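Okay, so here's the structure we're looking at.
Up next is chain A:
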Amino acid sequence: MVRAVCAKDLRIEQRSKVLTSQIMPFALVTLVLFAFALDGDAILERTAPGLVWLAMLFSSMIIVQRSFAVETADGALDALRVAGADMSAVFWGKWFALIVQLIILEVVLVVGAIVMFGIDLRVSGLVLLVTSSISATCGLSAVSTIYAGLASGVRGRESLLPLLVLPVASPVLIGATRSAEAAFGAGGTVVSEGWPWLGLLSVFAVVFSFGGSLAFGPLIDD
Partner candidate 1 sequence: MTLDPPSTVSTTSRRGTATAATRAVGVLTIVMIGWLGVFGLLLSPADRDQGDAVRIMYVHVPSVWLAYLAFIVTALASAVHLFGKSHSMQADRVAGASAEIGVVFMAVTLVTGMLWGRITWGVYWQWDARLTTTALLFISYIGYLAVRGLEGSRSQRARRSAIVGLLAVLEVPLVHWSVKLWRSLHQEATVLGTDLDVSLDGLMLFSLFVGVVAFTLLFLWLLLHRSRVLTMIDLSAETGLDAALAQRRAEGGVTA
Partner candidate 2 sequence: MTDAGFILGSYAITFGSILIFTWRTIRSGRNLSDGMSDEEKPWL
């Protein structure tokens, strides 16, 4: 069931190609706009981790809106519910599909930042960067899936979702940014400074993933 929901979401994505044709260009253009706004190579190099994760957060809002828009447009979520599907399985499926899309986006953004902002990624920082990004993505995906499920099929959800998700996701932004800083060595940080953040990101991911799988049924079910 989990795998079926996840595969369905990814297949829809693969066919529509919105991730590659619209959201990635959007994320990259935000990086370019950051460069215009924060004129100066030194500032960009220092702030690159924050900018990458801000671009991530904003792009993830669009991805998650879409992932639920396809569900509600043809009543697919209702159909699943009527068919007696386990809602927590639906949650895990959508959660994982979102993680896959977000990680693809992250790779593009990090490469974009390396190219455009002149960051040099140290090999020693690579492990930290990968593990912390994965934890951050799990947490972000959980929070987004919960609130998008809640707001799905309701008028005005486009503007409501960021209001609900962004305050809750702020620990993810703080943790992911700081550990990416340590991995990049931005502002003279060393890699070891990044590890406490991995702990925070993991706790966040675990709490909201399991909280979400419990809350998802009552949220959708009516």
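The working rule: contacts are C-beta pairs under 8 Å (C-beta built on N, C-alpha and C of every residue); 3 or more make two chains touch, one makes a residue touch a chain; residues count from 1.
Basis for inclusion: all candidates are chains of the complex that A comes from, given by their letters.
What you see is a predicted model, and the numbers here were worked out from it, not measured in a lab.
Listed candidates 1 or 2 all sit in this complex, but the one touching chain A is 1. The touching residues of chain A, counted against candidate 1 in their complex, run 146, 150-151, 154-156, 160, 163-164, 167-168, 170-171, 174-175, 178, 193, 196-197, 200, 203-204, 207-208, 211, 215, 218-219, 222.
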